[in-house]
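Okay, here's the structure, questions in a sec.
For this depiction, one protein chain was excluded, whereas all remaining protein chains were kept in their positions.
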Amino acid sequence: MNRHPLVGWLLLAPSLLLLGGLVLFPILYNFWLSLYDKHAFMPVQTFVGLRHYVYFASDAEFWSSVRYGTIYAGATLVLQLLLGVSAALLLNEAFRGRNVLRGVVLFPYMIPTIVAVILWKWLLNDSYGLVNHLLMSVGLVRTPVAWLGKDHIMWSLILTSVWQFFPFVVVTYLARLQTIPPELYEAAKVDGATAWRRFVHVTLPQTANVLFVIVLLRSIFMFTKFDTVWLMAGEGGVSRYVRTLPVYAYARSFTYLQAGMGAALAVLMFLLLVAATAIYFRAFRDEEAAA
Amino acid sequence: MGQMSRRHFLAGSVATTALLGRAPAALGQQVRELQVWHTEVEPQTVKTIADTSIAEFEKKFPGFKVKQQALGWGDLNTKLLSALAAGSPPDLTQLNPFMTASLYTKKLLRPMDELVRAIGEKDIHEATLKLQYFDGKYYGVTHAMGATYFAERRDLREQKGLKPPETYADMLTLAAALTEEGKRWATQMPGEKLYMGFVHPAEWLAGNNGSWVDAKTWRPQLNGKPMLEALDYAQKLAKFMPAGWAGQKYLDTLAALSTGKIAMAYLSGARTIGYIERYAPENMRDSDHFQPMFRPRGPQGRVGMSALDGENWAVFTQSKYPNEAFEFLRLFYKKEYYLKYCHSVPIHLTPIFKSMLNDPEYLSNARIKKWRSWHDFMVRGLNEHRFLPIGFTRPEDNVLPFLAELDGSGIVADMVVEVMGGKDPKAEADRAQKRAEELLTQLNAKRW
Partner (left out) sequence: MRRALALYTGGVLLLVVGAFPLAWMLSTSLKPSGEIFATPPTLIPRVVTLENFHRLFQETNFLTYFTNSVGVSLATVLLTLAVSSMGAYALTRFTFAGRERVAGLILMTYMFAPIMIIIPFYILVKQLGLVNTRLALVLSYTTFCLPFCLWLLRSFFHSIPLELEEAALVDGADLRRAVWYVVLPLALPGIIAAGIFTFILAWNDFLFALVLITSEELKTLPVGVNDLFNATIVDWGMIMAAGVVITVPTIAFFVAVQRYLIQGWGAGGVKG
């Protein structure tokens, strides 16, 4: 069987070319810039070595943003998984209207982020919002809840993000579900297994590797998420309550106008993710081998 | 399916994408483009500029096409940073005055004395003439002025028999009188970092004899008496605002005013008129119901101060076609064109020329006629020196090179939202002071 390694490299070449050409340079530039003090307006910079890193190690804002970022990424990941996997399992079954439902479930994922954010900010508006109106009319609350105020903004943000991104988990997980040979389920049914047991003993093992990848990729995606957070509350009065690491990094570069410090934050964010991924791979070594 | 191989497929995709990219590039080869960026996004303003200044400019300079880009301030800021980093800023742009000093100190701007003299230096209103005057030269000229103030439901206040408030205490009394539990709140401040963390604190300081930093040493004064008194006032006023105010935007407050949810919009300019005419009940769309109102002064202030909105045009040292940029500005300020420009969003775009403020031709615009009291209010405010450019606590703040960074950091916004949420003003102010000192040190602006 002739699978010449060179052919492998050739097939991989376009990907490497694009990534190397368009992404590697900016990333390396970022690493380089983090060692300098540079004002965002100026084309000049002064070398300061690791000073920015030392500063951030004891910067309360930095640690606060890591905390917020982890809460946000963790909560949205777990909820996306729960909702996404359940929906995928549901949509894997045959019933009337399923095909339309498969299209409809993609809707949150499809609209531009700005429209999704506006839609939710309006639903959650304490004066005109439908959510408060419904909650009050069924008596669950007596006064309008300030969903977008400082006490609840993080949850509103998590809700909006989960709603916006869970369809992707649905699509990916459903795609994998569809390729599980039906005979496996038949065999289990013959053995007398209930739906739950079939899930645990057939579905989960079969989809373990795609779940591994989904969790990995989604966590990175949510931890580095910028636009939904920014549009929801980034420039607002309550921004400090959702100031995740990407938002803080953006702010340092674009609004504090300290480009070198912003670059350092991007590097720190990157290093945190590398560390987390390494731990993740170690913990799920088996799945990684199959993935 | 046939023998379509991967290679053909890939080639096809690349060809398609290449075609998509080629077409515009091929067309744009011969013509020189003058890049003009500004923040007046209204379609009718964009059209007016195209029909007047751009049309004549392109006739006078046949080799040129003018590319105007209208962007919100945040977006313009982002694009500008990328452009400056790449060494290719636009030829002409609008900037916020609090940012201009920062750019000037880094030698990124061109002087424009000739232009200012050509358009009538003596006719430009004092409130905006010397804002970009550094070291004996002009580095910017304001495109138009827009004053900000409270917009109140005048009928509601008069029903309670109260006069426009002059002091903090008056304002709190009025706010209490106008708030009806469950039905209406007295006022609402915009929950946006720029306003609650920069524009309004600057107004508080200006109206309470305070300032951002000490004039000589540039040491921040965020925990000084003027700021603490203002924070105390803000904390008390917050009780008369809807609970979720910090999560709502500036334009939301205008909608709230128009639909009767609040009695006074904290930040209002001529845009409010547009909202009133669109969303207020039909029988209330006039100045008997909606009126501007000056801000109250603090215990130590002379008079309450408001922000004057007015971006300045600027040309960069690195601009590709600076001379053409100045030629464009000459056309922009030509009386008949400038009049049309200001009329495209009446009152929001008030002319910078004293002669035009009383000019019958200017005043004959339909909207200005209907809402004449709003125009007069602004003129009165200008004459009584009640306005300062946004973010300024004193006229001399125009030379501070770190205001943009101070605003961008959100240090003051964080302090304000915590205090208005109930936390202790002194503790929050001390924390903000420390962060501000740190920031200024990092920016090499420490002189104390």
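A and B are the chain letters, set down in written order, and residue numbers restart from 1 in every chain.
Assume a contact is a pair of C-beta atoms (placed from the backbone, for glycine too) under 8 Å apart; a residue touches a chain by one contact, two chains touch by 3 or more.
Keep in mind that what you see is a predicted model, and the values were worked out from it rather than measured.
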Inset, instruction - Check the whole complex and report which displayed chains the hidden chain contacts. - result: A, B
Legend entry - Residue of B:35, B:148 or B:291 in touch with the missing chain, whole complex considered: B:35
Legend entry - Given A:168, A:241, A:256 or A:284, the one touching the chain that is not displayed: A:168
Legend entry - chain A, residues in touch with the chain not shown (by the definition above): 1, 3, 5, 7-12, 14-16, 18-19, 22-27, 29-30, 83, 86-87, 90-91, 93, 95, 97-115, 118-120, 122-123, 127-130, 133, 137, 163, 167-168, 171-172, 174-176, 178-183, 195, 209-210, 212-213, 216-217, 220-221, 224, 226-227, 246, 249-250, 253, 259, 262-263, 266, 269-270, 273-274, 277, 290-291
Legend entry - For chain B, the residues touching the chain missing from this view: 1, 5-6, 9-10, 12-14, 16-18, 20-22, 24-25, 35, 41-43, 67, 69-72, 75, 78-79, 81-83, 85-86, 88, 251, 255, 259, 271, 274-275, 278-279, 345, 348
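The criterion applied here is as follows: only the chains that are shown with their structure count from here on.
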Legend entry - chain B residues touching chain A - in the complex, by the definition given at the top: 10, 74, 77-78, 81, 84-85, 87, 102-103, 106, 108, 190-194, 196-197, 242-249, 252, 256, 261, 404-405, 407-410, 413-414, 416-417, 421, 439, 442-443
Inset, instruction - Flag every residue of chain A that touches chain B in the complex, lowest number first. - result: 14, 39-43, 121, 125-127, 144, 146-150, 153, 233, 235-240, 251, 254-258, 261
